[in-house]
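All protein chains but one are shown in place.
Moving on, here comes chain A:
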Amino acid sequence: MATRLLGVGILLFGALYLALAAQLPMHTLAGPGAGFFPVAVGVLLIASGAVAVFARGVLHLEPTSRLGLAKVAATLAGLFAFCALLPVLGYLASAVLLCVAALRLFGTSWRASLAIGGALALVTWAIFVPLLGLTLPAGSLFS
């Protein structure tokens, strides 16, 4: 079942990819064009997806508890929220928020989560910005 599902997913992705690749120029006067290789890759994706759909099932989805799955989904949501908040709140505030949320999901107390999250955000900021001279977003809200 898992192998077939993966195969169907790849088949759909491959078809979409091939449709987009087919719009690129296939040939130029100087030889194969920008679409030549992507079209070949699209065909490869469709073929390998089709094999997975029709071949004997070799993959099995490892069972996950509902709670475990909810925690994974929440962490992923937190990471996406971090991406959205980073340009607005800047690195320090976004990192503290993400760490606290992740630590709370682990069942860490509020106090410990705030302490660990704050420390991690500050230490990484100190290493990357003053020490290594790299830049991290300051946040449009504060600048």
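Keep this in mind: a residue touches a chain if its C-beta (ideal position, glycine included) is under 8 Å from a C-beta of that chain, and two chains touch if they have at least 3 such contacts; residues count from 1.
Keep in mind that, in the parts below, contacts and distances are computed from a predicted model.
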Complex minus one chain; that chain's UniProt name from "Tripartite tricarboxylate transporter permease", "Amidohydrolase, imidazolonepropionase", "Molybdopterin synthase catalytic subunit" or "DMSO reductase anchor subunit (DmsC)" is "Tripartite tricarboxylate transporter permease"
Interface residues of chain A toward the undisplayed chain are 2-3, 6-7, 10, 13-14, 17, 20-21, 24-25, 28, 30-38, 41-42, 44-45, 48-49, 51-52, 55, 58-62, 64-65, 68-69, 71-72, 75-76, 79-80, 82-83, 86-87, 91, 95, 98-99, 102-103, 105-108, 116-117, 120-121, 124, 127-128, 132-137
